[in-house]
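Excluded from the complex is one protein chain; the other protein chains are retained at their positions.
To keep things simple, chains are lettered A and B as they appear, and every chain counts its residues starting from 1.
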Amino acid sequence: MDFGTIIAGLLTLAILTFLYRDNPIYKLAEYLLVGVAVGYALVIAWKSAMVDLLFTPLFGQGDWSLLLPLILGLMMFGRFHARTSFISRVPLAVLIGSGAGAAVPAMLGPRILTQVSGSVTPLVGTDGLPNWSGLIVIVGVLSTLAYFFFSREHRGSLGVASKVGTWFLMIFFGTTFGYTVMSRMSTFIGRAEFLLTDFLHLTR
Amino acid sequence: MKKLESRHWAFLGLAIVVIGTMLLNLEPDLDVSPDTIRMHAFIDSLPAGSIILVSFDHEASALPEIKPLATAFLRHAFGKGLRPVGIALMAEGTAVGYRLMEQVAAEYHKQYGIDYAFLGYQPQYIAAILSLGESVKQTFPRDYVGHPYDSLPLLREVHKLSDFGAVISIADGNMVTHWVEYGRARFNVTVAAFVTAVMVTSYDPYVSSGQLRAMVGGLRGAAEYEKLIGIGGAGRRGMLAQAASHLYVLALILVGNVIYFTTRSRKGRG
Partner (left out) sequence: MSRRVAQIVCAVFGVLMFLLFFSGHPTAKAITLAITTQYWQVIAAFALIVGAVSFVRVNVKAIQRRQDIPFRAIGLLGMISMPVLAIGWGIGGSSPFLWVFENIQAPMQSTVFALLAFFVASASLRGFRARSIPAAILLVSAVVMLLSRSWFESTTSSFLLTASDWLRNYPSMAARRAILIGIGLGSLTTSLRLIVGIERTWLGGSR
């Protein structure tokens, strides 16, 4: 067994000790994980964005158009002190403004319009029989939207619609719970497989 | 020593069920769902030699689900002669994607820079998708290990997002949404996704509207894909334990409800 597998196995067991209760071994592993994860993200972002997109073209190829992004980036460091934190508003404004501007067409077209049009299906098929599933989708979308409509009190027809919407939401939460269970179990199975096969050699 | 509580017994039961079934070393055959069949057919429909963008949009926490899914998919892609270009829109996907592509490519004797490449990570995902739509080279001037973009023959064939045969997002969060709403909508590229099971129901509307070409989810999806490509893996090895753990959770739900209704009826009588 290689050294890496031994370390990985011991750290896996250290995290699993949390199932009994919080303890120093778990806490040590937890802090190590957070530290390593921050260091990892820093390295990857530094290499891909700072070196490849900023420093190499700016200082290596003399692309002076990058001077302004560099200054804006450095203004982010204003956040280190309460007195200077106001200067980080400008680079933040670039991020927030660009994100908002790009989001408007993305939300309007592929999100809202396409999803609405996807719900509008013929309610009678070519064979003349009613399309019950299509009807369920239309009723489900409208009633769930009614449930989230808070500008009027949920009474009368809106109350009925929002109640039906609750049932659709419950079906969605149920299916999602089912898939969440699958997902979480898969994650544990993956770790159990590592422990049983690679670390303890109990299975093939 | 602290006294064991009911949750500890529930934990212990799960550990026994999963480890016990895994020690049996059985790989029962399973049905393949229409979702997996659709994805397999889609990948099969791409002409050999097509360059596809594989985006590793996940964290290390989802590895037990993501690795079997990505491995099965990459085996299918390399086996079919597709040429994947890897990127990551989440930092941790970078190391995972780089290593996985390297390992599976070696199984098929593929050469880096000609049959596949790995470009690395960019921190802001929406910006990355929008800039890939205009220029792949300017988004990733160098690959993950530092080779200049033009030094890799494979990359000289692609200039922008729409030059890729498809975008395959391997994701554990909502990154697929961004590929659909920014990548597909704006640059007209086909998007398909391998996702963790917990995300499956979130993406159903996109599959239904045709915005997402195909989707395979979870370890079960990986096991089904392994069956379709005829190569076993972690997905199929874990299926018996997966089924047993589901039945264990169902049993716990049943026990919880029996206790609840019994207590309620006793209180009602009292």
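Rule of thumb we're sticking to: contacts are C-beta pairs under 8 Å (C-beta built on N, C-alpha and C of every residue); 3 or more make two chains touch, one makes a residue touch a chain.
Every value quoted in this text rests on a predicted model; they were computed, and no experiment measured them.
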Visible chains in contact with the missing one: A, B
Residue numbers in chain A that touch the chain omitted from display: 4-5, 7-9, 11-12, 14-16, 18-19, 27-50, 53-54, 65-66, 68-70, 72-74, 76-77, 79-80, 85-87, 89-105, 107-108, 111-112, 115-116, 118-119, 133, 136-142, 144-145, 148, 165-182, 184-185, 187-188, 190-191, 194
Contact set of chain B toward the excluded chain (per top definition): 6-7, 10-11, 13-15, 28-31, 33-34, 59-64, 92, 95-96, 98-99, 102, 122-124, 126-128, 130-131, 134-135, 138-139, 144-145, 186, 200-202, 204-205, 208, 220, 239, 242-243, 245-250, 252-253, 255-257, 260
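The working rule: only the chains that are shown with their structure count from here on.
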Cα-centroid distance, chain A relative to chain B, in whole angstrom: 14
Complex interface listing, chain A residues touching chain B: 19-21, 37, 40-41, 44-45, 47-49, 52-53, 56-57, 95, 98-99, 102, 105-107, 109-111, 114-115, 117-118, 172, 175-176, 179-193, 196, 202-204
Chain B - residues contacting chain A, complex: 2, 8, 11, 14, 18-19, 22-23, 25, 61-65, 67, 91-92, 94-95, 120-124, 126-127, 130, 140-142, 180-182, 184-186, 196-202, 205, 208-211, 217-220, 234, 237-238, 241-242, 245-246, 249
